[in-house]
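In this view, the complex is presented without one of its protein chains, the others remaining in place.
Order of writing sets the chain letters: A and B. Residues in each chain are counted from 1.
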Amino acid sequence: MRIKMILLTSMMTLFLSSCMNIEPTVLNEINIATAISYDYIDKDHFTSTAVTPYYLPDKRVNNVTFTATSSLSKDVRQRMNQQTDKPIFSGKIEVVLYSKELAKHDLIRMTDTLIRDPSIGNTVYLAVVDGKAQDVLIKQFGNVDKGTYLSNAIEHNIQSGILPKTNLHLFSYAHNSEGMDPFLPIIKPKNGNPIITGVALFDQGKFVYQTKDHENIIFKMLVETSSNKEGFSAKLGENLFASVYNISSKVSYNIPEPMTNSPIMINLKVEAVLREFTGEQPDKKVIRTIEKKMEKELKQRAEKLIVKLQKLEVDPLGVGEQVRTRTRSWNKDEWKSLYPTIPFQVNVNFEILESGAVE
Amino acid sequence: MKKFPFEKSNQSQTPHFDEVLQQLKESKDFTCFTVGIKHDTLCISYFNTLIDTNILHRDLLPYLNKSSSTLYDAVQALPIENLLFTQKPADVQNHLLIGYISITVEGNNDQAVLVKADSQLSRTVSLPEVEFSVIGPKESLVESLDTNLHLIRKRLPIQELKVEVLTVGKLSKSRVALLHIDGICNQKNVSTVIQRISNLDVKQIIDSSYIAQMIADKKNSPFPQFIDTERPDRLAAVLGEGKLVILVDGAPHGLLGPATLVEFFTASEDYFINWTMASFFRLVRFFAVLFSILITPIYVAILTYHYELLPKNLINTLVISRSGIPFPPILEALVLELVIELLREAGARLPTKVGQTIGIVGGIVIGTASVEAGLTSNVLLIIVALSALASFTTPVYQMGNTIRLIRFPFLFMAYYIGILGVAISFCFMLIHLLRITTLGRPYLEPLYPPKLESLKDSLIRLPLTYLSKRPASKHEE
């Protein structure tokens, strides 16, 4: 009797389940967008380009792009779907590109849709394009999927290059925290090849500054405890250059009197391996002088950068956060007015661990 | 239940010996002849197909002395140790049917003498085929109950080993032996099993698996509740752990119970090799089973609903392998799973040599051809083949069957609600396992209810010296 009941109900369930009403997204019957770009048109409209890989049976990949213009990004998807044989899905987006023009207006509205959509992961890379964002996606090159290519490019530059850690989560973290401003990598298309040139700094949601070549490394060192395989070189004197690599750096703050305009000390500890030196055979003494010179060089670069940031009134380093977590009477507005006036003092401790395979 | 004609005639009246013999003579292989002695004529009757004619010619006929005056005198001279004297014609009939020779006095229906002369036609003890192990004893059970009992008793020469013999089956009259060690085995289990076996109302017991199916706690469960083994060493070992063993005459397999889920994943070999390896192999088996059940449903779920779960590099491979396949993933998976079942069935039904050929034809030719024809994706082909392979790692054959069966509900649920469906079916399976009892014991023991003492020999096997105490679960009460 009971078994019959159970059987009956399960039969009914099976029958009903056919109307479970879930939209299937069979892998080869959808277009999986891997990268998407937004370009500015006017205050309310933007052009959006999505790139989806078409995998050919001989293992080659064709990148297909769809472009549409609208004022809402979900609207865009509708317009793109009108152009394809398979619906476009955004669950595997790896990289989202914004043109500099768009970034100058407001990115927060644009990133909101990404955060709200649960099918988009937190680890998506955002980037600002110096120029038209579309250009980065449209040109086909090599035998790879464009989104994967871009995300790999950003990833390896984070791991061992000039970029500090960045993704959608960190962008939203910085934007939402009281004493910090977000930053994003900046990409410049050169004949359609994307080149990562530096970091775009934001004042909350608005793009304000793009770091120069010589600022990139010091910026990364100041933002996070980092390691950098590429290293950097410095001019130490007349015809005297030194270059170091395998840098590992550590930054710590010393704030004796938070929330006043007394100086904030930033201690930077850098360890590196000497790679190139144009002078004489380095011995202990020479290494010590190189260290000293490097310290001076880094200190100069860092202090210059910080002054620039203060002038721009942006705080991508999160000094505000450092102050906030050291004070009980934190006030955001008060800090805002205080920030440009605080003198910073950077102490660099540079140490060369190895001087290569020669002695 | 239908009564059989001869049964009725047996009960309705008490026939005389002569009538019994007359009835039996209707069979052409029944022999009956007379030998004269001093006063009487002895009637010697037997089934010539059942008895060992050597015994008749060597031990019986030469000694039936013409000089003896009575039946009693005559049989006294026989060099045979146990003679059966009976007055009941039914007894005579029953014994004749299992290979006895009856000696009666013609015209006298008082007494009959029964001489055991059944021919022991049975296989010799040979290598275990289903549960072969490289190391360890290489004897396996045979179809004769007596041989089987011998194989077990010689491993346990103690008086506590008790053997209970019951007869089951209206037609087959099979002897079912129930073995247990007094003092270790739970007496309640013994009486439960005896009760259940004697309550059986069946015509024939052809194999021990009949008993296993009919006395299980949950008869509708796909999970076997008795372990079926052909290794006498395994039976002897578990008897020492306090389990029951059921042997059926005519079955080359013994049953042991109560069996828990974990025990279906233990092979005898686990105890013959070092504990580190044994533990590793057991974990591999558990992993293989989980893999076998879950991998195809997960494939279907991910490809149908959850493309987000796939890392970017995997998407590439999967899309290429599926491009141009005209079926949805569920259909593709079902067809391939069924093909594997077909191959297995065909392989199992055919003689060994042809079976191997079928395996090669199926595996290589059909597989490759269907991928090349664009009917199935090669990734799924790998997955299905692997999961079939993984289902064969279970040491107990029946568990492998169960695993292959329960994959199908998982597949359907995966198709209906994606990965949630897989999770829900998994919960159904867990609850089902929790609900099963074997002879009143939880099936999942010692995982649940957790018993530290028995966990030593479950998912992993600790060194033998740690196992010297027998698992606690076996000897309570």
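Going forward, a contact is a pair of C-beta atoms (placed from the backbone, for glycine too) under 8 Å apart; a residue touches a chain by one contact, two chains touch by 3 or more.
In the analysis below, contacts and distances are computed from a predicted model.
Between the listed names "Formate dehydrogenase major subunit", "Cytochrome c domain-containing protein", "(2Fe-2S)-binding protein" or "Spore germination protein (Amino acid permease)", the UniProt record for the complex's undisplayed chain reads "Spore germination protein (Amino acid permease)".
Within the set B:32, B:346, B:417 or B:462, the residue that contacts the chain not displayed is B:417.
Considering the full assembly, A:176 is the residue among A:62, A:176 or A:278 that touches the omitted chain.
One chain is missing from the display, and on chain B it is touched by residues 305-306, 308-312, 314, 417-420, 422-424, 426-428, 430-432, 434-435, 440, 442, 444, 448-450.
Residues touching the missing chain, restricted to chain A, are 6, 9-10, 12-13, 16-17, 19-23, 91, 115, 118, 121-123, 165, 169-170, 172-178, 180, 321-322, 325-328 (touch as defined at the top).
Everything that follows uses one rule, which is that only the chains that are shown with their structure count from here on.
Taking the mean of the C-alpha atoms as each chain's centre, chain A and chain B sit 65 Å apart. The residues of chain A lying in touch with chain B in their complex are 3, 14, 17-18, 20, 22, 24-28, 30, 32, 34, 53, 55, 57, 59, 61, 89, 91-92, 94, 119, 121, 145, 147-148, 151. Against chain A, in their complex, chain B makes its touches with residues 220, 302-308, 310, 312-313, 315-316, 318-320, 322-325, 328-329, 412, 416-418.
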